[in-house]
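Here the complex is missing a single protein chain, while all its other protein chains stay put.
Labels for the chains are A and B, by order of writing; each one numbers its residues from 1.
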Amino acid sequence: MGLTIDVHGLKVAYDSVPVLDGTEFSVDRGDLIALLGANGAGKSTLLRCISRILPPTAGRILLDGRELKSFKSREAARLMAVVPQETAADFDFTVEDIVMMGRFPYLTRFKKEDLHDREVVRRAMEMTGVTHLAERSIAQLSGGEKQRVVMARAVAQQPEVLLLDEPTANLDIGYQSMLLELASRLNREEGVTVMAAIHDINLAVHHFNRFILLAGGRVLAAGRAEEVITADNIRKSYGVPATTFRHPLHGVLQVSVVRGDKTRNAGNGGPRVHVIGGGEEAMPALELLYQKGCRLSVGPVSAQDSGCRFAHFNSLPVVIVPPFTTMNREHRGEHLNLLRESEAIVVPPIPFGEGNLPLFEEVEIVLDEGKPLYIIDLAGVPERDYSGGKAVALLRRLLEKGASGVERVEDLAKVIKRGGGEDDD
Amino acid sequence: MAGRLTDKDLQSRGAKLTRPILMAVLVLLLFLVALAAMIWGAVTIGWKNVFAILFDTLPFYQSETAAGIAPVYKDILLQIRVPRVLLAAAVGSSLAVSGAVFQGLFRNPMADPYVIGISSGAALGAVFAMLGGFSLAVGGFGAVPLFAFFGGLATILLVYSMARVGRAVPVMTLLLAGIAVSAFLSALVSLLTYFAGEKLHQVIFWLMGGLSGATWMQVKVMLPYAFIGYLSVSIFSRELNAMLLGEETASHLGVDTEKVKKILLAGASLLVAAAVSTSGIIGFVGLVVPHFVRLVAGPDHRFLIPASALLGGSLLIATDMIARVIIAPTELPVGIITALIGAPMFIYLLKKRRKLRYFGGGG
Partner (left out) sequence: MNKTVYLSMIMLLLGVLMIGGCAQSAVPEVEEPAAELFQPGGEGPIIVTDQMGREVTIDGIPQRLISLSPSNTEIAFALGLAERIVGVTEYCNYPPEAQEKELIGGFATPNIERIVELEPDLILASTIHEEAVTQFEALGIPVLVIESATLIELYTSISLMAELSGVTSAGEALIASMQSSIEAVEEQVASIPEAERVRIYYEVYSDPLMSAGKQAFINEIITLAGGINIFADIDESYPQISAEVVAERQPQVILYPDYHGTADLVLESMVDRPGWSSIPAVQESKVFAASDDVFARPGPRVVEAVEEAARLFYPQLFSQYGCDFCD
């Protein structure tokens, strides 16, 4: 089941503007491939070449070892089905009519649709969950329903190869997921070779196991997710800085674009501020202060914390403590140094427990030395106190020693502006 | 695994059963309308006599009543009216079918048989013939229909060669080229009409369209063209369905779009050229009849094309009858009647459907 696709030296130009410039790759039977690349990288063009719509200027495409050109229209349609990005629906065919059109390659001129055809259509509609829409007019369906119908039609073609051209571009996340699930199910159960152009990398990674990344009209990288989806490749192909990380729940590789203005503000001579802790709760504070041009340091954090990643990414000083261990002398020394080097200290709305209370000893020391200390969301401390009240007591003490409470992160910006150094709002 | 149909399948097929019923209704309609048009005319013959004369033509049947009818009435019925009714059926169905094909080919609900200029070319040929004084030439065949026919065909060839890019002919280019050529040729026709002098009457009446010159000779010539044209397009009904979804999609489904486009274009053009050279430019039928059918039975061309043929034929027979009878002995141009009667009917039908089911409806 499934067919191989081989693309050799493919060149395509629109009005002498080259789109594909020597594309080369191979797809095995039963592969489940996502075609990635920026807009205009040539994903759709490539698919249109493979589906025989667009004749290439140079190069060859082989389907199961045979030249693509050598297939007759009907023959090719029995082997390959295409799900396009959008289907114009300004006509009144019923859903069943549309799906039945998928049987066209199998019907000779004067043959009517027989029982077998109807059975195939019925199963295709069942599989894509559109059986209840059979008599409805396609013009009345929502985008997601329409795409399912088109998918059903493709399934009814009983293809060996399924090509999808940005099929989820106009769907909500529910339908997106459902559609790609269908495609991978076909691949799993029937061994159909599936190749889909997807612009949403994170979505692709959830459903596909092999990736081809196009850039500059050529294949930039091909293979498994880890090989293809790297910050470097993303930058080269999409032209934006990005970071990759593992999704906390599935561990699936994910991409996130880094916002431009952060790099702009790097080290802009704002006040030096240290932010305590650094899990997710610290992120808003870190981001805001960084944007405002403060020079930050972070800690203590463990290597997996968001705050640690933030620090690494922006090359900030950070105190890293292995997870589930208490700070040792060295850590404490580092921490103390950072505290002393900063002009102000911020305690974000982190939870407090036996594990992190000890670090406040150093904090108290510098507070005594006169450093400004800002505690965000004092009111919520009791809820975040997992130390049996010790945190509340500690903080009260810090307040008595001169620490200030700040209600929200945004207020922090104003306070620090007044407090220290220059800033450039 | 085949054959495991559930009740649901049978239900949905039940809805499709209405199509054969509709088809039977249309056939019956055509038959009845044709009969009515043979009974009514400028000259009163009486329906009993009409039946008698018609039956009398059957080889194995001799009618006593028929024997008693003056031969002039037989002549009127059999030599004038019957060919006229048959011609109306042939022309009406050709126009309706070609209209349906062009609407599907161009995916444009406003397309009619004349949209790519065949009528202008035919008109030019006809006016050429009329003014050049080639009249009454070429054995039995007027020079006018001959020139008109070839004028129409020449035009479609011209338009086709203008739109062609290599092996392919993009449909949008074809449409635009057709509109441009049509305008140009129409201007030429107007120019010639201006110089028509006393042939003006002739020219104007030809342009307005009408079936008053119907003879058996014309019927014998028109019918083969109508058949060939009809067959060549109806065979590709499924392909036309697929092409409604877009040429790329049709291609994905295995349709050889370039081949199909050429054949459909050729077949429809033949129908239009034959119709126009026979009876001038009769509007409305080709545009509206397919929409009628779509409103009732959906866009599937396997039903649309034969139904349009039947309905178009009926419509033209009926309107021609009205045109003949209403202020006899003067005849009104049939194109006026088709528009005056057809348009309100169409508007009524549109209003009655809550949702517009033709092209471009739906949310």
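Heads up, the rule we're going with is that a residue touches a chain if its C-beta (ideal position, glycine included) is under 8 Å from a C-beta of that chain, and two chains touch if they have at least 3 such contacts.
Just so it is clear, the structure is predicted and the values come from calculations on it, not from any experiment.
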For the full complex, contacts between the hidden chain and the displayed ones involve B
By the document's definition of touch, the residue of B:19, B:199, B:262 or B:302 touching the omitted chain is B:199
Per the touch rule stated above, subunit B touches the missing chain via residues 41-43, 72-73, 75-76, 79-81, 124, 128, 131-133, 135-136, 142, 158, 161-162, 184, 188, 191-192, 194-199, 201-202, 205, 212-213, 215-217, 324, 328-331
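Here is the rule we use: only the chains that are shown with their structure count from here on.
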Chain centres from averaged Cα atoms put subunit A and subunit B apart, in whole Å, by 58
Subunit B residues touching subunit A in their complex are 1-6, 8-9, 12, 15, 107, 235, 238, 241-242, 244-246, 248-249, 251-256, 294, 298-300, 357-363
Counting only contacts in the complex, subunit A reaches subunit B at residues 48, 51-53, 73-78, 80-82, 84, 87-94, 96-98, 101-102, 104-105, 107, 109, 115-116, 118-119, 122, 131, 134-135, 137, 139-140, 157
